[in-house]
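A single protein chain has been removed from this complex, and every other one stays in its place.
Up next is chain A:
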Amino acid sequence: MRYSTALALAFSMLVGLPTASVAGSEDIVVEDAWSRASIGINRPGAAYMTLRNTGTDTVTLLGLETPLAMMPDIHETKTDANGVSSMGPVGEITIPAGESVALEPGGMHAMLMRLQTKMVEGETFPLTLTFADGGTLTVDVPILGIAARGPEG
C-alpha cells in the first residue's frame, strides 16, 4: 500500500495533478443518494445513501456539513425485539476496504437538523462528508417526493 501511495504521489507530481494528502477517502464512492421533501423547516429531514469503499484502506467518516442544515449528524434507528424504535447519534462510521455502508430507512440516516431552507421536491442539495484522513467529499443529494420510499422514488 505504501508503495502504491508513493507511486500515486509520484504519478500525480509527474502529470501535475494536485497532490492528495488524504489516505483512503478518495476511494469512497457515494451511490443512490436521496432524501424526502420537507413541509417547512421546523422538523428535521433525513438523507440516505450508500458509501462504497473501493480502496484498500479502512476509511472513517467523521461528520457532515451542508448549507441546508445547521446541525447535520448521522443518526441511527434501532428497533428492539418488542418493535420499539428509537434513534440516536452514531458518531464515527467505519467503512472497511472493499465494503459498503448503507444509510437507509430504519437504519442509519443523515439527520438534517435545523433546516435553513425547505427541502423542495425536484431540487438537490450539497452534502459534504468529512473523513478522518482529512479528505472531504461533496455529493448532490436529490430531493424526492415526501412519500418517496427509496432512491427510485
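One rule holds for everything that comes next: a residue touches a chain if its C-beta (ideal position, glycine included) is under 8 Å from a C-beta of that chain, and two chains touch if they have at least 3 such contacts; residues count from 1.
By definition in this document, contacts and distances are computed from a predicted model.
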TODO: Between "Energy transducer TonB", "MxaL protein", "Sugar ABC transporter permease" or "Photosynthetic protein synthase I", choose the name on the UniProt record of the chain that's been left out.
DONE: "Photosynthetic protein synthase I"
Task: Among A:Val30, A:Leu62, A:Ala97 or A:Met113, the residue in touch with the chain that has been omitted - done: A:Met113
Task: Residue ranges of chain A at the interface with the undisplayed chain - done: 36, 39-40, 43-46, 71, 73, 75, 77, 79, 81-89, 105-106, 109, 111-114, 146-149
